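Quick one: the structure is below, questions incoming.
The complex appears here minus one protein chain, its other protein chains still in place.
Going by the order they are written in, the chains are A and B; count residues from 1 in each one.
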């Protein structure tokens, strides 16, 4: 096992050993799965989104995941208040700009969170990340330059884009899709774990965002490797979960099998199953 | 296979081929299952309920499902704004008046949505539909005339009631229960798919409402058949899901099996399994 694979193993083991407590301000669609996937990996979830308590709650935790999936006028100020407090305390903050580009409210909130909170990591699909860079209005015009889906054909350009985003924002960028890219602006993990059927389950992205927060909290000295380990773990769980599917199983059972695979995954399984190169 | 069965098959195939994007303003109890059942049938879900973005979000989508299951002072105005915008754009709108009759807020909101938005389809149980017709106060007094459960004994009266409702409101009425009735005011599909155990899972009605929206979007030229296909598909999934239950399985596993059955269902299975007559 190479040094890199040992590193991924260590990142997962640290999550299981250190049991980080993660504060989630997240959407009500996938929140139950987010809580269960955190428990599956050995972390603990707390969900709280009222402005009257988010600073206190986040102060109790090791890190914060902000997911704007069903943002509203009450939870947006809570996201900012919790984000500021978490950063003040040196806790890792992960931003998931769900649907950035789909409405002004989402795009502008995500951009403001990025600029004012300075999250430690941002996880989204390539379109969402592009909306953070180019804004809502300009998204379509830019689609020609950086294709929305990261493929083997446009990989070089996508890596350059993700590295630049990470460098400019001073964060880890985790851009997930058929090929996942995780960069700190300098190096970029190109990860080829996962299954296309994961897109038929709601919330695999939201779950990964929460895992990412847990991995960052448990591995403060190596954030890039921690983020890559979380992304590999989620993709690998998608592969293992799919192998465990029976002939009448569909996406609802797959959802369970995927979280089950995180629950059962040990460091050696992750090290053996992770498929990545560093660019 | 008769023309009608081919029609149902075609409706499902169109959903899988056209992948309609459905905007859901729905309750937080069953929202995850609603998202997964839409993904299971080949559609895509978006959930958004803040007044600040619902018009933009619904404009991106092909149709809108409004479910008042956990309505509140913030989401009610969002339901009206999204509904008006969707209608303005010619998108199908489905209303699920969950619990109409149980509180003034629910009854009045549902009636106002019906009158002001003019949804393309309304899906509910017979009691909820009656509350839309007679209001909260008068519900009990009318129970003697139109019995709450649709049975073989009162079927003629129930069909007449549902047809009249659909005609008067200019919409498709999908009244579900032990026997399901789907009418456009002229014809009425009497559907006998389903299992009584579906009532032991929370949210099968909410899931059907979302499916209905997806089927209407993907089949704009035959809304009645599309609605009947969605209702048959859901009932048939309940039957298939129940067949796949093991001796220690209960309602939580049944919930998964039902969505799995939608995921696996192809047009021929639907055409073969659909049980209906047209009255």
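Simple rule for what comes next: a residue touches a chain if its C-beta (ideal position, glycine included) is under 8 Å from a C-beta of that chain, and two chains touch if they have at least 3 such contacts.
Computed from a predicted model, the values in this text were never measured in an experiment.
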| item | value |
| --- | --- |
| Residue touching the undisplayed chain, where the options are B:60, B:81 or B:105 | B:105 |
| Residues from chain A at the interface with the omitted partner, ascending | 28, 31-33, 35-36, 39-40, 45-53, 56-57, 60, 74, 240, 244, 255-264 |
| Touching residues (missing chain, whole complex) on chain B | 27-30, 32-33, 69-74, 99, 102-106, 199-203, 248-253, 255-256 |
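Note that only the chains that are shown with their structure count from here on.
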| item | value |
| --- | --- |
| Approximate Å spacing (C-alpha centroids) for the pair chain A, chain B | 34 |
